[in-house]
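One structure is given below, encoded as structure tokens.
Apart from one protein chain that is not included, each protein chain of the complex appears where it belongs.
After this line comes chain A, so read on.
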Amino acid sequence: MLRDGRLLVLAFSVFAVLTGFFLASVAEHQQVQQEKQAVGATAKEQWDTQGVKNPHAAAHFGIYVFKPDSPLAAVDPGLRQYTGQTLWLEPHKRNGARFSPAADQGLASRFGQASAGFVLYALLPLLVIALAFNAVTQEREQGTLRMLHSLGVSATKLLLGKFIGLLLAFVAVLMPAMAVAIVILYQNFDLAGDDILRLFTLSGTFFIYYAVFAALAMSTSIHFKSSRLALFTLLAFWSGSVLIAPRLGAAAAEMMVPTPGATAFWAGIKKDIQQGLDNDGDHDAREALFKAQVLKQYGVARVEDLPVGYAALNRNFNDGYSERVHALHFDRLRDAFERQGRFIHIASLLGPSIAMRSVSMTLSGMDLAHQRHFEDAAEHYRHYFIGLTDDWDRERSHGTERGAQGHDTDWGSVMAFSYAPPSVGFALHHALAELLVLLAWLVAALTWLLFSAKRLKP
């Protein structure tokens, strides 16, 4: 491969394509992070300088929080295009992430969407196929396979040698681009130990993925008499794995596990808050019961006689119920997404690309599990700052008064949202099923290669 120039041409092409896409991904990643930081700082400053106002009114000003993307998002931005970039935290309501880049882009820019991750999981298998499709057919066509057979060269030894040689050649082709990518990552981001672990795990997983394609390509080359037929068959498999299986899987998942649209989702939450869950009673009944409990607790007959602000107490009670309903619906929706994910895995029977794509997104911290982790942390923070403003409102008013006031010192005392992304262990736990699928593909592909070796005929 080196002598016929194939390797050099491929190495140059891979270097150019991968580095180009990676630089574009890094630039986009940095731009997104800078925008998030800038908007986050502005929003925090606006929050801190609201002036004198009612604490609950201040809470309604809301706080924007942003998910800090892992440096590996420059390799695989995963669902970034489709999940929202920010969460707006406000009283009474748990919001979903908003402002997805895909929604903001024009039609033309959607045609140009591709990332380094896309090159790694979709295009590089084509390179493996290009290197391996004629590994045996060419020997058969040129007659060298007969020569090798007549020399008593073991077919298993020959094919394993070719397989290992192919993988080494492939790694050699990738090396320059990988080296540049690592330098770019190192120069542009503060790589933590966890990021490096994720990067190594991701590299190892991609290696397994390419080994699957290499073994399948070589086995196909054994079974077909002509290189052209082997190539067409492998291209069909590639299309099935990379292009068709994800769509089939998604269609099957949506059919088997339907999820509500946005309107129906929010309407369901509103209905449950209004009518109550199980035997909780409707909104008015719950409020009446709560009012009776509060009056009893403070030993007064009227809310006007309460030593604390009843509006804040009542709001706090209603918010608590609302949070319970929100959590129920959000969990139900996200569980449905996870069940859909499991259905999509069935399409992995058509090829290993779905599993690889999933592992790549998870290790890059750009999948639904990481998004859910962030949203849960944001929800926890929402409870914190809404609870704080409710405390000020309750403690600074009496009975039915609504005159509690807060100042900039209060707003400034609210801790900024600080998000600690989960560790690589979290990612591995969520990617376990897909990793097992990939390993199953590897075992199947190698078994087929060894089986094919025994049937190799010149």
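Here is the rule we go by: a residue touches a chain if its C-beta (ideal position, glycine included) is under 8 Å from a C-beta of that chain, and two chains touch if they have at least 3 such contacts; residues count from 1.
One rule holds for everything that comes next: contacts and distances are computed from a predicted model.
Undergrad: Considering the UniProt annotation of the chain absent from this complex, which name among "Ferredoxin", "NAD(P)/FAD-dependent oxidoreductase", "ABC transporter-like protein" or "ATP synthase subunit a" applies?
TA: For the chain missing from the view, the UniProt record says "ABC transporter-like protein".
Undergrad: Give the residue, chosen from A:18, A:158 or A:253, that touches the chain omitted from the document.
TA: Checking the options A:18, A:158 or A:253, the one contacting the hidden chain is A:158.
Undergrad: Please identify which residue in A:34, A:49 or A:142 touches the non-displayed chain.
TA: Hidden-chain contact among the options goes to A:142.
Undergrad: For chain A, which residues lie in contact with the unshown chain of the complex?
TA: Per the touch rule, chain A residues meeting the hidden chain are 3-4, 142-144, 146-154, 158, 457-458.
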